[in-house]
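Let me begin by handing over the structure; questions about it come next.
In this view, the complex is presented without one of its protein chains, the others remaining in place.
Showing subunit A:
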Amino acid sequence: MIELKNLCKQFVQKNGQPFNAVDNVNLVVPEGEICVLLGPSGCGKTTTMKMINRLIEPTSGQVLINGEDTAGIDTVSLRRNIGYVIQQIGLFPNMTIEDNIMVVPRMLGWDRKRCRERARELMSMVALDPDRFLHRYPKEMSGGQQQRIGVIRALAADAPVLLMDEPFGAVDPINREQIQNEFLLMQRQLGKTVMLVSHDIDEAIKLGDRIAVFRQGRIVQCAGADEILAKPADEFVASFVGHDRTLKRLLLVQAGDVADAQPTLTASLDTPLQQAFGTMDDHDLRYLTVVDADGKPLGYVKRKDAKASDGVCADRLNPITITSNPDENLRVVLSKLYEHNLTWMPVLDADGRYNGEVSQDYIASFLNSGKTHGRQRAAPK
């Protein structure tokens, strides 16, 4: 756990005036969570983070790690016990990848064998072949690979706390997305307490369990991603997260969440159309999905077809063109709907069984229900 108490950093400007780069910041990052410090450049987020491992000395205030005041720890041992992913990767070009990763463990006095094993273990965590890469030099790797090494170097000594200074800024967007996903997977296993500096709202939404928005050295809002997007504290936060913030919230909700919020209503092939119409009438639906004995969807019947017809659902079956799985976020779902000019699609579980549906109406009401707050984090794909 990281706790910042009344943390301040004052610089003296060229004209002799004091300037509060960080102004009375209070923040708690609970064990195992990722907290993103978000804000425009010069807002004090990086300064705040650098005061945690005292790359910058605080002017006043306290930094507590797992309850211990770090002011009493010498900087060298403090830093060795805090993982740090530096801006622009910061690998040492004169050392092999193995030496780069093992800098901190070697200083901590690990023996050769343990270092070697740890290096191999870390490499496999980011899906890089140790035999191929450990003896290379940084410049012999791609930017994305170097970025991964930068992250595992910070994890090398298994420090419980990890600080990341714009960690994925040096790679192209496609690689960044992939590395972010890998990082989330790793974080789920490792449960580090992470503080991450970013100026990218999308990165913050994706990675942050909570987001602290900085402005002029102060935290203006600290909350979960959905709350920041749904209820920005002021005009500054609102404009920083973007005026399309409701669309961004779609990223935070999965199709499964929406499907779970509705009663699962289906018909089978031999259900009389009149009965199907009754179900649609009772629940104010315009269509009803028809499933087989296993619950797998076969098609759907329209309300207007069922209204004045005799016979069974099999007679008036319409095919289903696209489906969604429960892990897909609403942004992807909505994109698919527009792509196929549809207003709804069924959500199928891993076994292909009907599990509800997502429609534009359901999405709108879900976003307004406030149910997104206690979300489970999306599984990265």
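Here is the rule we go by: a contact is a pair of C-beta atoms (placed from the backbone, for glycine too) under 8 Å apart; a residue touches a chain by one contact, two chains touch by 3 or more; residues count from 1.
Everything below uses one rule, namely that contacts and distances are computed from a predicted model.
Student: Could you tell me which of "Cytochrome bd-I ubiquinol oxidase subunit 1 apoprotein", "NADH-quinone oxidoreductase subunit C", "ABC transporter permease" or "Aminomethyltransferase" is the UniProt name of the chain missing from the displayed complex?
Tutor: "ABC transporter permease"
Student: Can you say which of A:N53, A:Q221 or A:T266 touches the chain missing from this structure?
Tutor: For the chain that is not drawn, the touching residue is A:N53.
Student: Could you tell me which of A:I2, A:V104, A:A230 or A:A267 touches the chain that is not displayed?
Tutor: A:V104
Student: Can you tell me which of A:R80, A:R218 or A:R353 touches the chain that was removed from the display?
Tutor: For the chain that is not drawn, the touching residue is A:R80.
Student: For a quick check of understanding: of A:N26, A:Q88 or A:T321, which residue touches the chain that isn't displayed?
Tutor: A:Q88
Student: Touching the hidden chain in the full complex, which residues of subunit A are there? Just list them.
Tutor: 53, 55, 75-81, 84, 86-88, 90-95, 103-104, 107, 153
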